[in-house]
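For this view, one protein chain was removed and the others were kept in their places.
Letters A and B name the chains as they come in the text, with residue numbers starting at 1 for each one.
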Amino acid sequence: MTTAPLLRVEGVRAVYGDTVALHDISLDIADNEFFALLGPSGCGKTTLLRSIAGFETPESGRIEVDGRDLLRMPPHKRPVNMMFQSYALFPHMSVERNVGYGLEAEGVGRSELRSRVQEVMAVVGLEHLATRRPSQLSGGQRQRVALARAIVKRPRLLLLDEPLSALDRQVRASMQLELKRLQHEVGLTFVVVTHDQEEAMSMADRIAVLRDGRLEQLASPQELYADPATRFVASFIGTANLFDGTATATGVDVPGIGGVAATHALAAGDAATAVVRPEDVELAVAATSSLRGTVVDTYFLGGASTISIEVPGLAAPILATVHGATRIARGDAVGVRFGRAAVVAREAAAASVDDDADADADAAASDVESGDRSPAGDAPAPQEEVSA
Amino acid sequence: MADATVNPSTTAMRELEPAARPRAVRKPRGILVPLWLGYAFLYLPILVVVIMSFNDSENLFVWRGFSLRWYPELFQNEQMMQGLVNTLIVATGATAIATVLGTLLAYGIQHYTRGGFVRAFAIAPAILPDLLLGIGLLTLFSLLSISLGLHSVILAHAVFATAFVTAIVLARMATLDPSLEEASRDLGAGPVRTFMRVTLPQLAPGIVAGALLAFTLSLDEFVIAFFTTAPTQPTLPIVIYSMVRFGVTPEVNALASLLLLVSIVTVIAAQRLTRLTGTPK
Partner (left out) sequence: MTSTLQGTTPAARAPRARRGIASLPFLAPGTIFLIVFMAIPVGLLFFYTFFKRGRFGGLVFEFTLDNWIKLAEPLYLGVILQSIVLALIVTVLALLIGYPMAYAIAGLSPTWRTVALIAIVLPFWTNFLIRTYAWILLLNNAGWVNQWLQGLGLTDEPISMLYTPQAIVVGLLYMYLPLMVLPLYASLQQLDPSLREAATNLGASPWRAFRTVTLPLSLPGALTGCIFVFVPAMSNFVIPELIGGGKTIMVGNLVRDQFFEARDWPFGATLALLLTILLVLVILVQTAVSRRLTEGPRRG
């Protein structure tokens, strides 16, 4: 961070009864950034959001906006506004009055209020709906009202709680573009909470991936995809082939496959997992390849096809993506080669079973079970704390 | 009433969130004060009555000492006992009629009507002034030269009791899963069989709760009984009414305390029943 961050979260810890929702989370959010808090349900992202908004109080830690201590302020005094997942539009007020509510509470004069409300409604495209009631609007329209209502106050930070989850697929795609455009045009900092990694990846400048109350990685979408910091991030973001093995000087040595070339910062001999994205898996003629397998299934998705290949010695099939339709059919023998691979340190065997895989994630993470994999106790990485 | 205030997607989403999410609704300090004061207001007379039922004195205004004598005396009071018996007869009869009619109505309304008319009609007796129902029925009976007595009260009470049973069973029906009935039909059972084997058992707690409510309401009902009974066959509330007008004896306190106890037990039983089987989801 070259300039002072807009929002600084330091060592925030939140607890519900016996459950620790957030374990000492620290992160910074820059001004004018589109930021995402991403993670499966229960990871603590909503808790963090609500703590920033003021609806929950963390047990310890600091949250600062522009250097000011946010935790000391009651929610209605914070320079932070939220767009609720359910929109929370006031059913007894018209769109216009909903949007103007926050300004009214501030004591803004009537003429200024009217002009600001009209301005914002034009920005989100709602001018013709000013006198309608929320019950008379569609889902997408309601969302715009919720947005307008928050934006009109020009908060330092706009928090969005699962903004697109209530919309159907078509509307969702166009809303993603809308939100990005808005953020840019209005010049606010957006913080979006979502469990949908596709959403986060397409909208955000930077993403914080959370899991069980901990920050797994904070980076741009590209970096998260190409260089995941942990196994969880690798499998949560996009689809990945994961191969467990041991780090070597040139890459990772995976039992059943051999060496996978990659650059990494681990010491030789460390437990490691090679991460290969399906588009980096190349298919070749079986006869001339060192790694061979049989095609189990092919899925045609329009612009690309995913091919599932079973390789003897590997427990799960390898996924490969090729452009367009493919001639390859079930039962064909193919050779497999890897292009670029990333490497993550391997966690304890017990935790590497994907127990918090999000149902939405299209990650069909392939685990490689080596024949002589040792049980949990031998893993060099520290045991993952299992939180309730 | 206002549907838009309860957003279904919120409830759906909340199921994904950790179970205990504290809401930081800062309640105004001292919000419980009016509540306690309200309860004090509501229970003061009741407390007085219960305490006085143990008063060792015929004087209603002076406490003389603890005694249980009014309880057995109560059962010696012929007038009151007769009233109690009458009331029980009436309540039982009315509840029996209401339970059958109400359950059938609820089922019929849920499955066979679209608009709200029949439903409103069935529930109307609960909302119309009891005075209106009372004099209306008196008029009807006199016109048809039907003699007044416990039988007329039973019919009269059955009217509003049916409304309550219908309302409660309807509420319960709304929570049932229709695919169970569909499955029954699919497997070859006709409507009557389905009703008896599938619907009724599921409705049972709701029906019982409705019946208990109807019974309790009938026990305490004064106005309608007042207009539709014969002077020689008073129900308990009517007996007490004449006593209050002409001279109260302390057994009344004992009676009140006992009735209160019965009601408490009944209400708790009804509560438990509607929660035991829970709402199938």
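Please note the rule applied: contacts are C-beta pairs under 8 Å (C-beta built on N, C-alpha and C of every residue); 3 or more make two chains touch, one makes a residue touch a chain.
Bear in mind the structure is a predicted one, so any value in this text is a computation, not a measurement.
Among B:M52, B:L150, B:A167 or B:A214, only B:M52 touches the chain that is left out of the view.
Contact with the chain that does not appear here is found for just one residue of B:L42, B:L68 or B:L200, B:L42.
Looking at subunit A, the residues touching the absent chain are 53-55, 75-77, 80-82, 84, 86, 88-92, 94, 101-102, 105-106, 131-133, 135-136, 149-150, 153. Hidden from this view is one chain, which touches subunit B at 1-12, 15, 23, 25-28, 31-32, 34-35, 38-39, 41-46, 48-49, 52, 60-61, 97, 100-102, 104-105, 107-114, 118, 121-122, 124-125, 127-133, 135-140, 143, 155-156, 158-159, 162, 166, 173-179, 182, 191-192, 216, 219-220, 222-223, 227, 236-237, 240-241, 244-245, 248, 252, 255-256, 259-260, 263-264, 266-268, 271, 281.
The definition used in the following text is that only the chains that are shown with their structure count from here on.
The geometric centre of subunit A is 54 Å away from that of subunit B, both derived from CA atoms.
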